[in-house]
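Entry: chain A
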Amino acid sequence: MYLEVMDGKVTGTLPSMNHPISEGSLCIKGWNAHEPVHSQKRLTKPLIRKDGVLTEASWDEAISNVAGELARIRDQYGPNSLAVLTSAKCTNEENYLLMKLTRAVLGTNNIDHCARL
Partner candidate 1 sequence: MSADNGFEPTIIGFLCNWCSYAGADLAGGSRKKYAANVLPIRVMCSGTVSPHHIVKAFQMGADGVLVTGCHIGECHYMKGNYMTAKRIPVVKELLGFIGISPDRLMLDWVSASEGEKFARVVTEFSDKIRSLGPSPLKGRVHGRVKEESQASA
Partner candidate 2 sequence: MEELKKKVKQALEEGKIHGFLGLKADEGDISPFFMTKDNIAELEKLTAPDGRYSLGKILSRIAAQNPGKAIGVMVRGCDERAIIELTKASQLGTASTVQFGVACTPQTAEKCNCPQPYPSTIDFGEKAKSVNHGELLTKLEQMSVEDRLAYWMAQFDKCIKCYGCRNICPVCYCQECTLEDKNLVPGGIVPPATPVFHFIKAMHMADRCIDCGLCEATCPSNIPLRTIYRHMRKVMQELFDYVPGRAADDKSPLGTLEEGGRLIH
């Protein structure tokens, strides 16, 4: 898959015509892969809901918050009270890492992928 870039902005997607697997085809997600890149609605900073209001937070704060909450729920209700949903927008490697995190760290097999929804 190729992204068309014009003046530093991603403007379109093209399939790779000589790719041995896709052979020049893309699915609808592939064809529109460029659309979220410059989207105004895109989340660029972590937000934490404080007293019902989403407030900007630093990465450190957000990550320790998530980790703390996950650990709390795991310890309180057991690992199977957690579930993880991964994304088609992640790479293979990212999905693999998320699988490892879920099974080895969180201790549950409850992991699935959005493509199976």
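Here is the rule we go by: a residue touches a chain if its C-beta (ideal position, glycine included) is under 8 Å from a C-beta of that chain, and two chains touch if they have at least 3 such contacts; residues count from 1.
Behind the choice of candidates: all candidates are chains of the complex that A comes from, given by their letters.
A quick note: this is a predicted structure, and the numbers were derived from the prediction, not measured.
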item	value
Complex partner of chain A (touching, any copy) among 1 or 2	2
Complex contacts: residues of chain A adjacent to candidate 2	2, 4, 6-7, 11-19, 24-28, 30-31
